[in-house]
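Pasting in a structure now, in structure tokens, and then I'll have a few things to ask.
Only a single protein chain was left out; the remaining protein chains are all shown in position.
After this line comes chain A, so read on.
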Amino acid sequence: MCPLCTTEHAAPQLYTTLHRRKCSSVSTPRITTHYTIHSRDKDSRWEGIEMERFADEADVVIVGGGPAGLSAAIRLKQLANEHEKELRVCLVEKASQIGAHTLSGACLEPTALSELFPDWKERGAPMNTPVTEDVFSILTEKHRIPVPILPGLPMRNHGNYIVRLGNFVHWLGEQAEELGVELYPGYAAAEVLFHEDGSVKGIATNDVGIAKDGSPKDVFERGMELHAKVTLFGEGCHGHLAKQLYKQFNLRENCEPQTYAIGLKEVWVIDEKKWRPGRVEHSVGWPLNRNTYGGSFLYHLNEGEPLVALGFVVGLDYTNPYLSPFREFQRWKHHPSVAPTLEGGSRIAYGARALNEGGIQSIPKLTFPGGLLIGCSPGFMNVPKIKGTHTAMKSGMLAAEAIFPKVTAEGLDSETTGLHVPEYAEALKNSWVWKELHSVRNIRPSFHNYFGLYGGMIYTGVFYWIFRGKEPWTLKHAGLDANQLKPAKECTPIEYPKPDGKISFDLLSSVALSGTNHEGDQPPHLTLKNDSVPVERNLAIYDGPEQRFCPAGVYEYVPLETGDGMRLQINAQNCVHCKTCDIKDPSQNINWVVPEGGGGPAYNGM
């Protein structure tokens, strides 16, 4: 038995120094133990374990309890009640309670909500803060240049509401339950199930009770299968099941790759004297350079306490591997136009999430036999407006309206056992969602020019404000975000200021505020396709950018116990489910899969 790689070699006489050198690369300590990388079929520890799953049938299964998923569920039940039909709608959500994984600015445009519930005010929707002031600025290191928000510009917020989206989603959940939707928070959809004919049959929830090393514990139990006539996937930005479905059904062959940004957010209780409820502030410029897309938001909520929601967005097509979105956010808060608002206040929440920036160019094929994609998962965000909730909700509603006649029809009118509902994509293309996304399609890609931010703003001013996005061309994106990083040796490290503990903070105390936690004894859900790539490639060429772009400190390069060399340490328990690593890993080696349901952040009205 070869002592280095502990396997039997077929021809021991070939056990030469060449082999010894190859095997010593196996001295990379084992990081990934998840069964999606190391199959349990060939694993002797799983012999004899009962792998049969309990299965149940529903009419429609929805993956994800966010604005899109809940709007779809609500619309389905509204239609069922209208037409006096029975419909079993089950929704699974990985967060322990509806709204606990929701994070957004947010300025909600109430268009879709008013369509879904014209009486939302009477129903007590938590829309307490109409926008009263709207401010846009370009920041330099010491100054603020105000930019007038003329009517017609996409970032104008007249008529919108500042909301705590987590609370809004929680309220949607209550409405859904009242209508008879079966909500199952705390159970993550871990696997897509297929019929014999290749159409989607439903999903299976996560297994529980697998130890960190991948072996079964005493409390091991298989997840459950939920079968449906059609399954809606509303996992939000960069969903892990959607990633599989793109490959399975080749849904991305005619669209551009999705591009993303990371949004970090904090909620502060501020000094009452500084509080201006209904005030919306956005900025671009400092601390980012003109070639790095991004900017800030600061919203004054009107919910009793003097609360502000503030945050920073950085486009994930940034090129400098030394950039840390978290530290850019922390240093932005020290700007002379921001710090005074926060002085004397205290931070009560922190979180982060990736968001879509691809717009209409990056929308994949939306339907496939047995299922369809809704919400930020395919990506309907209006990037210059930085709003995606209203379009996500509308996509859920349109999906419900397209599915309903098919799912309640007497005979199953479908070529495949899982229903194919292309009518949904048609309805979306004919709706205001498409019109809106089409008109802003060129704004984000217009930033890819020598003048960066300023070129983009000029483009927006001319082609959007004057010509309303009617120009006949469609600009392309720069390609996959993961391919945009330059090697570390071509870039300069950024000198970030130390956090002062009053306005800016260190990473770990921020992560603690997210309330994130996972069962410790489970395989890390940040799986690596190849355990040696991080040190050999990410660290060697890019100086380990994952240590900087992860907003939760999951990835750390630490010295090996033997002293020579580094290894990647994955602190999976810190993960806030933002998906940035899966997006930005230059080696595309990280595959985020869902951990045991109930784990992850415990956001409260984020």
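Worth a mention:
Here, contacts are C-beta pairs under 8 Å (C-beta built on N, C-alpha and C of every residue); 3 or more make two chains touch, one makes a residue touch a chain; residues count from 1.
To be clear about the criterion, contacts and distances are computed from a predicted model.
You can't see one chain of this complex, but its UniProt record names it "Electron transfer flavoprotein subunit beta", from the set "Electron transfer flavoprotein subunit beta", "Protein DECREASED SIZE EXCLUSION LIMIT 1", "Gem-associated protein 7" or "Protein YIPF". Residue A:G223 is the one among A:G173, A:G202, A:G223 or A:G239 that touches the chain missing from this view. Of the options A:N517, A:N530, A:Q569 or A:S587, the residue whose C-beta touches the omitted chain is A:N517. Between the chain not shown and the residues A:T36, A:T205 or A:S296, the one that touches is A:T205.
Panel shows chain A; residues 54, 56, 92, 96-97, 99-100, 166-167, 170, 184, 187, 205, 208-209, 217-219, 221, 223-224, 269, 305, 348, 512-513, 515-517, 602, 604-605 of it touch the chain omitted from the view.
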